[in-house]
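Dumping the structure here so I can ask a few things about it.
Missing here: one protein chain of the complex. Every other protein chain is in place.
Chain naming follows the written order as A and B, and within any one chain the residues start at number 1.
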Amino acid sequence: MTELTYLEAISDALRIALREDERVLLLGEDIGAFGGAFKVTAGMQEEFGADRVIDTPISEEAMIGGAVGAAIVGMRPVCEMQFADFVACGFDQLVNVAGKLHWRSGLAAPIVVRLPSGGGVSGGPYHSQNPEAWFMHAPGLKVFAPSSAQDAKGLLLEAIADPNPVVFLEHKYLYRRVRGEVPEGAYRTPQRANTVRDGDDLVVIAYGAMVHAAVAAAQQIEEASVRVLDLRTLVPLDERAILDAVRDCAKVVVVDEANYTCAPGAQVASLIAQYGYGDLDGPVVRVATPDAPIPFAPVLERAALPGIERIRDACRELLAY
Amino acid sequence: MPASGRGTVSHADGAAPGEHLLEIVMPQLGITIAEGTLVAWHKQPGEEVDADEAIGEISSDKVDSDIPAPAAGRIVELVVAVGATVDVGTVIATMAVAGEADVAPVAPAAGAGDRASDPATDRAGDPATDRAGDPTADRASDQAAAGHAAGRGAGASEHHSPVVARLAAELGVALESVTGTGRDGRVRREDVLAAAPRPATADTSALYVPPAAGQLSRMRRSIGEHMKRSLSTAATVTSWIEVDFSAVEARRRELGTTALPIVAAATVATLGEFGELNAWLDGEAHTLHTEVNLGVAVALGAEGLIVPVVRGAQALDVQALGAAIADLAARARSGELSPDDVRDGTFTITNPGQFGTFMATPVINQPQVAILDVEAIVRRPVAVTTDGVETIEVRPICILGLSWDHRALDGAYAAHFLAALRARLVGA
Partner (left out) sequence: MLTHRAIEERGLSLYKQGKVPGSFYDGRGQEATCVGAAFALGPDDPVCPLIRDLGAHLVKGTPPSAVLGHYLGRAGGVGRGRDGNVHMGDAQRGVVGMVSMLPDMMAVAVGMAWAFKLRGESRCTLSLFGDGATSVGDWHEAMNLAGLQRVPAIFVLEHNGYAYSTPSSRQFVVDPLQRAAVYGIRGVAVDGNDVEAVFEVTREARERALAGEGPTLIAAYTMRMHGHGAHDDASYVPPELFEHWAARDPIERQRERLRGLGVDVESIEAQVRAEVDAASREALAMAEPPPAGELEDVFCEGEPRTVGRGAAPWSRFSAT
């Protein structure tokens, strides 16, 4: 085990994949010589060559479509969108070509599209988005969103090995702010949720950066035992883990950093309302960013994104219900 | 942790009248960057600088940058030392600048923050009370229509959550009789559980109402966590051996001690031959130690237990070991142990036998791979062969239990260790 930051864990996974599987290619803007906007791929072009760590022009459609082409003849491309927000420029290829390919034609497209997502860094409306719900909604795409360094590495290796197109959300706020013990060498994290904090009075369900806020909020609630369930994968959604947690805790708070309407938490809440109804001792409460673009000024951004206090207060209110 | 370097590095006189102090902070060079390193200072306290003049250099994971002076003025203090890494936003230097300080921006009116509150409650009002708050006509008629108890009046808050209704039915709790501790007196899950009758005993006329539940102490919970973690991490197996403690008893009377130091010394010596038991296994990392830092469990009464460590026990003779153990135990009971006293143990002995129990399955003290349990010395009739003739004699028998981690070693090794330890103790 070594202690790595979330970003280093992702770099580690990419290096291992490049070393151990000659079919793996990295595609992205500024990832080669420059090492990537966040330096995730620093040094990799020197190590693996410009034929495997490829700088593309600003062409998200061609990058993703090209990745699909390379994948259907046997390669394992990993695309990087410079910011998650720019996946909108490659949306068509991802949703209409990659997503529907296997269902239509039996050809699989084992591509990974890495998205540095999320806010909290004064990135403003175009560098802070959490677009995961767009892709949960498109059949044929898997969606992974790790919250810890260990899961970031394991889930990325799992995504590369998966024969389906995977949208991989790397929360950029966590890149250098989260570190953890990470096993050395190759390993894969299963496509399931994970209980990161035990408890049985209430469960907070979250993913990505919100897992950390949820844990901090739970720690402040000394008068009750609050569980935190980290979803880790949004497609496939670990419905069993969600419903088991509801059965144990009877009270649920679902947290989204994504915009409230139709965020991933909305799907979780609907699942619980329909299939966990008999286990509930209170309404399913959601804490989410309101339906507005993410603001730039820190005071505005802090007010928009769910923070520890808002999550804690929502929990306390529900506990008292 | 980043190097400290937070103390004042060098300092000149502060702001004079007619001046104010400006703070220069570690900037964020890249939106994911959380810290930066001070690479160089170009100016010293007392020096005058122009606005935008570079006063130093910093470096982050992504880029190096100079530090421009925010205004014309005089360097007062260089707070952070060259080479130090500090969090973004930390004050790294101060300077004195002419004129009054700028007025801080006005904080937004309190109402502005409200707009950004939880959109769920903004939208639906409070969904909980919206639905459950009206106990009158709607609710009563719904329940009547569904065939529920018609006797319910309209005044009570009668909507029960599904889990409350189900638990009440399962546990035989009459909901009308339960006092709700939830919002507006609502019955919660905990209330039903608290009201649940215990199973009937021979005298069924009295229902037992348990007292209010409390919580275990922090120390107890911490010990519990450690024990749980140990059992779920290690592949714990316990092996036992019976030892005739006649020789040990004789020796302890000679020395005027308890049996513990004698057993401890023999254990430490035997660990010298069975080094695999003097090890740590932490995930993949397996460490075989050259010294024996012997942990000795000390009971602290109702408070729990603690395991202070005798460092370098392999170098101590029986008496020195005994003295060390006694000292640690005394300091443990009076709460005078330092954190260093409980660190780095490589093997643990626990000795709870004073009350008469003779066997146990001790829990390994993570990340060690074994723990020795010394229980009561019980006088028992045993078969003894003297000069080829087998008779029954009464001997002091102690059962030594060794819990060991099957991830690190096998049963044969553990058994071999115990046999060697017994040989030492019997020959002591």
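In this section, a contact is a pair of C-beta atoms (placed from the backbone, for glycine too) under 8 Å apart; a residue touches a chain by one contact, two chains touch by 3 or more.
Everything numeric in this text was worked out from a predicted model, so none of it was measured.
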Request  = In the full assembly, spell out which visible chains the left-out chain is touching.
outcome  = A
Message = Please identify which residue in A:Arg19, A:Arg104 or A:Arg240 touches the non-displayed chain.
response = A:Arg104
Message = So one chain is hidden, and I want to know which residue out of A:Met75, A:Leu243 or A:Cys262 touches that hidden chain in the complete assembly.
response = A:Met75
Task = Return the single residue from A:Thr5, A:Thr41 or A:Gln93 that touches the missing chain.
result = A:Gln93
Query = Residue-wise, where is subunit A in contact with the chain that is not depicted?
reply = 25, 51-52, 56-57, 59, 61-75, 77, 92-93, 96-97, 100, 102-110, 139-140, 142, 163-164
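The rule is simple: only the chains that are shown with their structure count from here on.
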Note = When centres are defined as mean Cα positions, the distance from subunit A to subunit B in whole Å is 29
Key: subunit A-facing residues of subunit B, complex   = 30-35, 61-62, 108, 112-113, 115-120, 122, 127-128, 131, 161-164, 166, 182-183, 186, 188-189, 283-285
Message = Taking the touch rule as given, give the residues of subunit A at its contact with subunit B in the complex, in rising order.
response = 1, 7, 38-39, 121-123, 127, 172-173, 175-177, 181, 183-184, 250, 260, 277-283, 285-291, 299, 303-304, 310, 314, 320-321
